Each structure stands twice: as structure tokens, then as C-alpha cells.
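Apart from one protein chain that is not included, each protein chain of the complex appears where it belongs.
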Amino acid sequence: MKLLEINKLSQYFGGLCALNRFSVDFEGGELRALIGPNGAGKTTVFNIVSGFYQASKGDILFGGKSLKGLKPHQVTRQGIARTFQNIRLWNDLTVLDNIRIAQHHKLGYGLWDNFLRTRHYLDREKTITRESMEILEALDLVQFVDELPKNLPYGIQRKVEIARALSIKPKLLLLDEPAAGLNSSDIKGLITLIDWIHKEFDVTIWMIEHQMSVVMSLCTWIQVIDFGSTIAEGTPEQIRNNPAVIKAYLGDDAI
Amino acid sequence: MKKYSIPTLLILLAFGVSLLAYYEIIDLYIQSVIMFIGINIILSSSFNIINGYMGEFACGHAGFMAVGAYVSSILNVALFTQDKVFGAPVLPESMALMFFPFSVIIGGIAAALTGLLVAIPSFKTRGDYLAIITIAANFIITSTIINISSIGGARGFMGMKTIVFAMEDVVDLPWMLIWVFVFTFLCVFLIRRFVTSTYGKGIIAIHQDEIAAEIMSVNTNQMKLVAFMFSSGLAGVAGALFAHILGYINPGSFGILKSTECLVMVYLGGMGSLSGSVISAILFTLLIEGLRFIIPAMDSGLHMVHLLPASYHLSQVWKWVFIPMLLVLLMQFRAEGIMGNRELSDIFPKLKRWYQFK
Partner (left out) sequence: MQWGSFYSLIALGYTLVYGVLLLINFAHGDIFMVGAYISFFVTAVLLGSYTVGLPFALSGTMVLALAVPLTMILTAFVGVMLERIAYRPLRRKGVNRLYVVITALMCGLILENGNLALLGASRKSFPEILEKVVYSVGSFSMTNLKLLVIFSAILVFVILQIIVTRTKIGMAMRAISYDKFAVPLMGIPIDTIIVFTFILGSSLAGLAGLLFAMSYPVLDPFMGSLIGWKAFIAAVVGGIGDIRGAFVGGFLLGFIEILVMAVFPSTFRDLIAFSILLIILSMKPTGIFGVARTTKI
């Protein structure tokens, strides 16, 4: 069974067609990229997959189950996590809290336990804290445990956001422009990090990215979309030389 | 030792004050002020859940207070007293004491259910619309009460004093004072536990970035419902206590003015700060009572320096000019309130050595 199947996804916003019969399949375990000029519809795909929009037409199957009609938090519970183009961390909560709150789907205790602070509650909180710390240790973020994200450098914030998404133990990780706003040394670190995550956590990664250095060095398969539909897909080599892709990015004169 | 320092301190406080009341060292007036402080603490901290921690703008807290007040009062009066509408008492008066906390809790539950009804339409709306819905809800609740003449309608409902006397007949203690202490501590205690748990922190996450919360597996709709019910339920508890202290309630005392008082207390103390809400509730209650004396003093003072014409006297209405003005000034100069979003332990870290507030 395929991990993710997107079948002829179309999305209309009023009269504007953002996606036009967009399709893609994931077996599971890939590290892929979705690229294209601005406004092509890439983030719209992610937004539909993560449940924030409902597709006008078409369907998405995750592990054989349809994601139609699911709310974002339900989609996440299925095993899909994402990061955002503009970092969306909770700036006035500590890094540790940021990770812990992402465990809401498996808190395992109810209000009674909470109010009475039963043994069960204390155990669960301890487990959640421990697991959150494990992720932070794995990504080398332990020294920032009690910091507020708003006080941290941008590159570290990005890492924390990725850590938060990972803490859900997803089967599919959506990264929306992870390199946005990073300087070149941070980008090198990001490439190493994503590569390591892919192997270490055995998770399928799908990223939207404009930084070609990231895309080309990490991804085995690239899909290019423009005006809502796929215009090319293939290995990095094939994409690099594809005339349709060049035209989409640079215009007719570049050919 | 550290772990139990706060509870022991609070129990000593409650015990001490009750003792003073019992031996009538402090008179009824001061007792009532203390009880109002307690009620305001409950109102202020419960309102803070929605307006502070969750960052929404609700304005109808007094409506839930009304529900709690009426439900518990009606229940008690119907069960324990001879009443024109409800007839003979169902249970003996001696049980009034044991039943009282339950009646308060039942009032709270009724208020929580009302909160549920109010919260559901708010899901589809954003931001400012919650204000409208809660204001409308407040009006609807008070209008509904006015229309039910069997419980007094606009003229009000009474009979709660009998319950209080019944309690004192069983064991002669200043019971209302004790109950107020019990419920105030309970309320602050529960709120504290809620917001320090990972579950409760979900509402803070919703405040700071609702979309991120939703996508990071927080069931935002459910959290909002829970928070709303919790908040309104506690308001109901406050209302129930309020009703029995006064012995008489009418819909007019639960209108927009009361809700505004709650708003003042929350923003005075600081959004998202429990110690802030407690402190501001105490200050606010004292301020209101204090103005009772300060205004006549100001009146004579201003007359002495001939700033006011002899025919004009400052009435107590000026209270309601000073208090909003206070809040306006607060917004201008220290909009985040007394405590901002920090707790006492953040400002005085040394205090952490002495207690562990669980």
C-alpha cells in the first residue's frame, strides 16, 4: 500500500484555480521535493494534505485511508507533520513546552487526573517530558530547553520547529521552505540535518524549497509544478536540463 | 515541608479569620468585604482563563454568574424552606449544611452548561465576534430571568438567608465565610493545576498561534469548549456564593456593569497571570469599598478649598467614573496590568525557596 496518494487534486479559490488535477504517489521512505515558481500552488498542496483546506475536487489517501473531511489535528494524528514557511512557534512558551504541547494527541489523561494530580497524570507528564527531551537531545537543542523561541537565533528556531514536528513521530514530514531566511552556514547545517533525519527516523520527507542547493543535494526525485499542475518530474539531473522547467522559472527568453 | 507551606499558610489564614468572625472581633461589614474579595478572586481568575490565557475577548461573565446564583438559590430555597412558589420544604433544615456545597457545585455545573451553549456558536467566528456573542448571551440570560415571574422576575429572588441561618443552627460558625474560603482556594487551586499541565497549556498555544496549535495535534475546538465551560462554571460558583451572602438577588446585578467589573479585574492584574488576578481582585474590592469612604472625604475636602459649589455634592456615582478612568490610565501607561503575564514567583525568585505551589 502506498504511503501517500494524491489523485487529481483540484482547488479553486473563488474563480481562481490554484491546483489543476495535481497528482503524486509516495511509496514510503522517499526524500522528495516540490518546486516551482512563486504562486504555483505548492503551499496549497501542503495545506490541503495537512487538512487546513478541503480540496474542491480530487482525493488524498494516506496509508489507504482518505483524508477527506479530516480536521488538521486529526490529520496530524494519522501521522503527518509539517513545518511552515514563516516559523510558527509559540514564542512565549519555552522550547520544551513547544515540544510537549505537540503531544496533545497522546496525553493519555483526562481532566479528573489533571485536577487531582493522580499517579497516572504524573506518570504521563513525566513520559511526555522525557520523550520531548529525547527529541531535543537528538537534535542537539538541549541547551535551549528553557529558552523562549523569540530570543533564539533564526536558525535555531527553525531547528526547534523541525524538532516539534518530529516529536509527533510522523510517517510523513512536510517541510515548507525550511531554508527560508537562513544564511549559507545554517543552510549547510540544515542539509546535514535533513539527511540525518531521513535516515535516523525512517520518515518520508517531502519538501517545498526554493534553494536549489538544498534540493539538488538531498532529493532523489523532484516534481515541478506551475499554475497548479505538474510540468515536469524526475531526477535532479533531468530537471536541471528540462526546458519546460527553465521556461517556467526564467521565462521564454532564457531558452 | 516546602511542599506543604502554601496549604498550611492558607488554612491558618482561613482559620484565623473565621475565629475572628466567630468571636465577633471583626464585624459583619468587614466579614462581608472579605467574602466579596473571595468572590472577586474567583470571578477574576476564572475570567482570566478566557481573556488572559486564551487571549480571547469575552464580555459576558456576569451572565454565568447569574445562572449559578439563581440555580443554587432556587435549589436551596425549594428544598429547605417554606416558599410561596415552591411550597413546603422537602428536606429538613439540618441537612442544609451538608447540602450547601453541593448546591454551589450544581450552580457551577449549570453555569458551565450555559457556557457550552454560548461557546458553540463562537467556533465559526473569529476574534471580535466572541465579544458580541458573550454580550448578547449576557443580555439573553438576564432577560430570560426577568421573564420568569415565578422566580421573581425583575423584582428579584430571596430566601437564601434562611439557608444561612439553618446552617448556623446546626453548628454555630460563620459558615458563609468558611464556604467562601473553601471555594476560593479550590478555584485558584484548580486553575493553577489546569494551566500548568501540558493539557492546559494548549490554550496558551491557541492564543499565541491557533493555526500552529491545530496543526500540531491540539484539538482547538475541544480546548476552547473545555476552557469556556471551566471558566463559566467557576463564575457560576462565585454567583452561588454571592447569592447566599446577600440573601437577595435580582437580574440587574448581573448585567454589563458586573461583567465590566470582571474585565477591569482581569486587565488590572495582567492577562495570563494567576497571581495577578488574585492581587487585582483584592485591590479592586478594597478600592470599591474604600471609595465609599474616600468620596465623602474628598467631597468635604473640595468644599473646604471652595473648588465645589456648596449646592453640589460628590455622590457615590463618582465611583463609577473613577474606576473606568483608572483602567483607562492603566491602559495608557501600563497596559499589561500589574503583573503582565508573569507570576509572583517570576518577580520574586527567592520566594521559590519557601514554597512549591502545586
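Think of it as A and B in the order they're written, each chain with its own count starting at 1.
Just so we're on the same page, a contact is a pair of C-beta atoms (placed from the backbone, for glycine too) under 8 Å apart; a residue touches a chain by one contact, two chains touch by 3 or more.
These figures come from a predicted structure and were not determined experimentally.
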Which residue of B:Ile26, B:Ile135 or B:Leu173 touches the chain not shown here: B:Ile135
Interface with the undisplayed chain - residues on chain B: 57, 121, 124-126, 128-129, 131-133, 135-137, 139-140, 143-144, 146-147, 211, 256, 260, 263, 267, 314-315, 317-318, 320-321, 323-325, 327-328, 331-332, 335
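The rule is short, and it goes like this: only the chains that are shown with their structure count from here on.
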Interchain centroid distance [CA atoms averaged], chain A/chain B, Å: 44
Contact footprint of chain A on chain B as seen in their complex: 190, 193-194, 197-202, 204-205, 208-209, 211-220, 226, 341, 358
Of chain A, residues touching chain B in the complex: 50-52, 71-73, 76-77, 81-82, 84, 88-93, 97, 100-105, 107, 109, 111, 114-115, 117, 121, 125, 128, 164-165, 168
